[in-house]
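First the structure, in the form of structure tokens, and then the observations on it.
Only one protein chain is missing; all other protein chains are in place.
Chain nomenclature is as follows: A and B, assigned in order of appearance, with residue numbering initiated at 1 for each chain independently.
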Amino acid sequence: MSEPLLDVRDLRVSFRTRTGVVTAVDGISFTVGPGDVVGLVGESGSGKSVSMLSVLGLIDNPNCVIEGQALFKGRDLLTMSDDELRAVRGQEIAMIFQDPMTALTPVYTAGWHISEQIRAHEKVSKKAALARAVQLLDAVGIPNAADRVNSYPHEFSGGMRQRVVIAMALSCNPSLLIADEPTTALDVTIQAQILELLKSLQSEFGSSIVLITHDMGVVSQMSDRVMVMYGGRLAEAGPRREVMRNPLHPYTWGLMASIPPTDGTRVARLAAIPGAPISPGDPDRDHCLFSARCRFVSDTCRPQPELVEHIPGHFDSCVLPFADRVELRRQAMTPLEVAP
Amino acid sequence: MSEPVVDEGGLLLKARQIAKHFPIRTSQGKQLVQAVDGVSLSVRAGETLGLVGESGCGKSTLGRCLVRLLDPTSGEVIFDGVDITTKSRRELRTLRLGFQMIFQDPYASLNPRRRALATVEEPMLTHSLGTNAEIRARALMLLEQVGFDPSYADRYPHEFSGGQRQRLGIARALAVAPKLLIADEPVSALDVSIQAQVLNLLSDLQRDNDLTYVFIAHDLAVVHHIADRIGVMYLGELVEVGSSTDVYTAPRHPYTEALISAIPVIDAEAEMRERIVLTGDLPSPIDKPAGCAFNPRCHYAQDICRTDKPTLQLLDDGREVACHFPL
Partner (left out) sequence: MWRFAGKRALAALLVLFAISVLVFLIFFATPGIDPAARIAGRNASQETLTQVRASFGFDRPIWVQYGLMMQHLFINRDLTSFVNRGSQVIPQVMQAIPVTLSLVFGAALIWVVLALIMGVAATAARGTVIDPLILVIGVIGVSLPVFWLGEVVNLVTQSRLHDTVFAWVPQLGYVPLTDGVGPWALHLLFPWLTLAVLYAGIYARVLRSEMVASMNEDYVRMARAKGIGETRVLIRHSLRTSMISIVSLFGLDFGALIGGAALLTEVVFGLQGVGKLTYDSLQNFDLPVILACVLYASFFVVLANFIVDLLYAWLDPRVRHV
């Protein structure tokens, strides 16, 4: 197997607060290969966004403690100097965020933003950078790119603005794009457009994508590999088909069962997970963090389980006997007729 | 070609040609936002009608017009046989006991300075629905019904999670024992696992309290799950109405078809399947296209679609579609 593009090893991110230490990411390890699309799924508090922000050094909090390694093309991003990291950001690893409304400084035009990024990394004239900006806007499907390059962010609709952000992110041909909930704030038909755009750009430029989302459907549509996060740890990870067809972790079962069926059938009730997603401030981490909400909790859920590879390439961190999983999954995903 | 005819007997809510226009001043002068543009619908007692659509389709505005949180520019809303659009504020007050609303943002719709119990008691106190002791007892009962332990009664909204706040909003809405509940995107702001809990709660409450729902959302999968009938809205108009499963599995309006196709599904087998991806942006309700509002983005558009506006018609299979060439 070729050398991975991004190799995250035992990443831990915590924040010192007045009430104690809050652990947002609790030791995750994963790799992203060249050309891979990896989906990182989780709900609020799972640590999915924080983990990728910390890899790029974008957490502007002096009380944040980051441990572990994040090797990008062999170099550890977490120990790089500010200057080295700045050279990586935008040029080799690009990141786009959820809300296109607030992602661009409102007083500068689209062309200015793209041009700023290009000129931060390459020695080109303003004119040349602007010309490239027009090309990029065209490539992401913005009509009248030559005119629109002089438009301000508020003059674009939500979907168009996200396209501008994507154009900007890809302007220096990064090998890795991190997309943090890129379509959550958009309407579903616009979301389909943006996802299709990302997919086509990815195959055209060959960049890898880490797609952070809470939407299992988006992950299923876009990614080659899926990683499910809960409470700052990986609950399950594996090839997309494997995880979708044969999920092994009770949290993944719960997540998938919480989504109403999309095949046209209707059920009276959904097999919901009881309780609320874990708060990162909980100090007791010496057990499986999902056990508080799990139907199959037992004493073996303490201490905190590690990721185990039961099927080649497919990992999960549940201690339930592997042989029982299929049956337990069937139970977990069958909705109850009446409230418990 | 016929006007949809429904048996008037079991109808709890009937809306006729509701329109809501907002005059605004833009750089082009005075313009009109046609948020809702002639919508007629009906809801039977005990059923759930889902209203689905994307930004700017007018579903939230319509929801507010149905309970007269906004006054419709024209049209009538008849609730339980009474035309509420012509009633004065004073007369509406007692009528409002029959219909209530729950909102999308559970934090913004709760008074942050009021404890949970007081929030649920308030509507009952406003309408003097009993002695203080009776009201308090009923409020505690409602909190339990939505899944709260009695110890939560003294907490403030900021001490609740998003899903819990939404439950509180539901309890408050049920305080006056309404017959109709209009839910405006009640689960859109919640995590997926919490969303499922709240949806289950809404189903249970409907069954236990004999409620009728109008469920407004942009997520067609969620609406398909909870609603018996679905109305699809686009740019202020109803483009398709029908039974939930029928609309979802066999859409007959091109927009519905594209909407369903756009939903990312957990389909282990599918690679990028053949999807209908609409081009262009959602047009603005200020500058609606001539003819059929959907024609600029429609794959099946023909000349007549650009000039003649189709009206909602009843087809032989019970579906209502506003299209010159239903699928």
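Throughout what follows, contacts are C-beta pairs under 8 Å (C-beta built on N, C-alpha and C of every residue); 3 or more make two chains touch, one makes a residue touch a chain.
These numbers were taken from a predicted model, which means no experiment stands behind them.
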Touch with the omitted chain, as defined above, among A:E116, A:D138 or A:D224: A:E116
Residue among A:R18, A:K127 or A:H154 that touches the chain left out of view: A:H154
Touch with the omitted chain, as defined above, among A:V25, A:L104 or A:C288: A:L104
Touching the absent chain when the full complex is considered, from A:L6, A:V149 or A:M168: A:M168
Touching the absent chain when the full complex is considered, from A:R86, A:K199, A:R269 or A:H287: A:R86
Chain A residues that touch the omitted chain in the full complex: 56, 58, 60, 62, 82, 86-91, 94-95, 97, 99, 102-107, 116-117, 120-121, 152, 154, 165, 168
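Operating definition for what follows: only the chains that are shown with their structure count from here on.
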Distance from the mean Cα position of chain B to that of chain A, given in whole angstrom: 31
Complex contact set, residues of chain A against chain B: 43-44, 157-160, 187-193, 195-196, 199, 214-218, 220-222, 240-241, 244-245, 254-264, 266-274, 276-277, 338-339
Chain B to chain A touching residues, read off their complex: 54-55, 161, 163-164, 191-197, 199-200, 203-204, 218-222, 224-226, 244-245, 248-249, 258-259, 261-268, 270, 272, 275, 277-279, 281-282
